[in-house]
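With one protein chain withheld, the remaining protein chains of the complex are depicted in position.
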Amino acid sequence: MTTFVIRRLLWTIPVLLLVILFTFVMMRQIKGNPFRKTDRAVPAAVQANLDRKFHLDEPWYVQYADYVKGIFSLDLGPSLVLRNQSVNDIVKSHFPVSLELGAYAFLFAIVAGVPLGMLAALRPNKLTDYLAMLVANVGFAVPSFLVATLLIYYFAVKWNVGLPTSGWRSWDSKILPSIALGFFPMAYFARLVRGTMLETLQQDYVRTAKAKGLRRRRVVGLHVLRNSLIPVVTAAGPLLGAVITGSFIVETIFAIPGIGRYYVSSVSSRDYSVTMGLTILYAVIVIVGNLVVDVLYGFLDPRTREART
Amino acid sequence: MVVNPQQEELRKRVLTRSGRVDAGAPIRQTSLWRDAWYRYRANRAAVIAGGLFLLLVVYVVFGPILSPYDPYAVDFSQAYQPISWSHPLGTDQYGRDLFTRAALGGRISIGIGFAATIAIMGIGIVYGSISGFVGGRLDNGMMRFLDALYGLPYLPFAIIVTQLFQTVNFYVMVIALTIASWFTAARVVRGQIISLKENDYVRAARAVGARWYRILGRHLLPNTLGVLIVFVFLELPGVILGEAFLSFIGLGINPPKASWGSLAQDGRDVYLAHPTMILIPSVAIAWLILCAFFIADGLRDALDPRTRET
Partner (left out) sequence: MRLRTAIAPGLLVAAAALVAAGCGGGTGGSNGSGSGGALAANQTLTMAWGAEPPSLDPGLATDTTSSNVLLNIMDPLVKLDPKTLKPVPSLAQSWDVNGATVTFHLRHDGRWTNGDPVTANDFVYSWLRTLSPELGADYAYQFYAITGAQAYNSCDPKKADCNALKNKVGISAPDMYTLKVELTSPQPWFVQQVAHTSFLAVNRNAVERWGEKWTEPGHIVTNGPFKLAVWRHDAEIDLVKWNGWRDAKDVTLKRVNGRIITDGTTAVQSFAAGEIDVNTTGIPPADLPRLKTEDTYQNYPALGTYFYGLNVKNIPLEERKAMALAIDRKSIIDNIAQADQVPATSFSAQGIPGFGEIKNDYLQPTADMGKATALLAKTPNAKKHVNLFVNDAPGHKEIAIAVQAAWKKLGIDVTIKQMEFAQFLEFLGPPPNKAVDAYRLGWIGDYVDDINFLETWTCHSGNNNSNYCNPKYDALIEKARSTKDNAERFKVYAQAEDILTGPNGDFPVIPIYWYTYVTQEAPSVKDSFNINLLNQFDLSAVKVVDK
């Protein structure tokens, strides 16, 4: 197991280098002046000063080398647009928010989705199954911007339940965005759990357990659930990564100071260092997420342990 | 009575065709595809989904052609008309008929969806076949490279690619979404090729001296086709949602060129007064995604009997 983990970790280095190179090249290709924010032109002297300050007047390979050096000393560089903040500052202030949002959304997805799927699987093709799957399918197909808008409209504006329409400060402002973001994963889990449980319930060892006379609940709880959750765990890793990287819509609609929203605006405003820094951050999240999932998978499914090299 | 499952199968087959059992009746030959079709047909949900999907496609293809309205003409006197016979979905703030615009938007959204998915498949097939077929060190290297690319986050990546071009139009979106998500297709194809490679008929073909392109083209790829078709319908929703999200935040197709995502963005600005404007494109997207998934489920059951529950 440890060799496996170490090997994977070693692989992250070339992956990261590739990501850095790729984003670097792309950002330089995208035309646009990061220092020009309005219709008004930037005077030549000012442009020269700014290029000098941010080392944009140096040849690209020098810039690239500096940047890579910076990465490995964990310095992501200054922001070209937010002049008193470095990318590290931005990450420090925004990333925990996105992480928290993603975590709550995920929590909602599991707490709501897994039982829903189980319920459906235990009474297949009955009314509960259809209803549960209806909810899941709707959640699956409806785009998150509609979910978010509807949630705000009904809970914050119309019915006046006391929930704020936007922001991320008090505990009650965190409820609606987490649900909005967690709706899709919830549906995904519900369907997945239903599918895997149905499959597991058909397996021979379950029939054996039932034949042995074990009570249904014990059967379900002990054997079925554990084995059904394996695919859920496999899906969870990339899903969590997708949730965190795809959160920008919810963040924008709810005015949440997260990384996703900032990423989008940094691309439009050509804030090269922020875009690159955040892309690398995302890549790290995705890689770590995949690694964690693979390790967990090894623990949960003994059959694969031997296969691990 | 002990039931012989195989005989039961044969009986069922004969029954469905002629409606009665005839001792000594000839058993018609059937192919994999026909079989699959019959199994698909038996899945009610998949059939309904397929029908609804086709309905949607017909709507987006023929809607704008048959509609008497110009989807770009601005006429403020007709703004925000309610749903009526002359305007089945009402009008927007510029007086443009929403039924037509939604269809037009659908053309772009579905068009991008299919185009990107097919492109993804194309790249995936090439990459995956080479990797899977050649195997060995090349395979290892290619898979490692793929792992590296997996580290690139999907949507941020697509965003960067769209910014490389001066304007974002249909082709740019297709390119961006394809580049960001072809990896899984390559993996799937490679997996299939590898598992099929070891089959006897492949070995036989090799023994006879068949060239690689014959083996690939005649034996391996056609057998992966089933998996690939299912994959198309699984990938489609992801691509369409990706396009919708990008357009929604303004980094995709821009108004007045409509795609469902940009229609939704327009709609959100006025949803407090005119909720239909955001509901219509969202429902359209949801409809497409649901249909695609049920179809995918149905296809998977139909084409790959091993996954069926006995």
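A few notes on this one:
So that you can tell them apart, the chains are marked A and B in the order they are listed, and the count of residues begins at 1 in each.
One rule holds for everything that comes next: contacts are C-beta pairs under 8 Å (C-beta built on N, C-alpha and C of every residue); 3 or more make two chains touch, one makes a residue touch a chain.
All of these numbers come straight from a predicted model, not from anything done at the bench.
Within the set A:63, A:85 or A:128, the residue that contacts the chain not displayed is A:85. Only one of A:18, A:42, A:150 or A:175 touches the chain withheld from this view, namely A:42.
Within the complete assembly, residues 72, 74, 76, 93-94, 163, 166-168, 249-251, 254-256, 265-266, 268-273 of subunit B touch the chain that is not shown.
On the side of subunit A, the interface with the absent chain consists of residues 30-46, 48-50, 52-54, 81-86, 89-90, 93-94, 152, 156-157, 160, 164-169, 252-255, 257, 261-262, 264-265, 268-270, using the contact rule stated above.
The working rule: only the chains that are shown with their structure count from here on.
Separating the centre of subunit A from that of subunit B, both taken as means of CA atoms, is a distance of 24 Å.
Every residue of subunit A that touches subunit B in the complex is listed here, in rising order: 11-12, 14-16, 18-19, 22-23, 26-27, 29-31, 137-138, 140-146, 149, 153, 157, 198-199, 202, 241-242, 245-246, 248-249, 252, 263-264, 267-268, 275, 278-279, 282-283, 285-287, 290.
Chain contact summary for the complex, subunit B toward subunit A: residues 144, 147-157, 159-161, 163-164, 166, 237, 241, 244-245, 248-249, 251, 264, 268, 271-272, 278-279, 282, 285-290, 293, 309-310.
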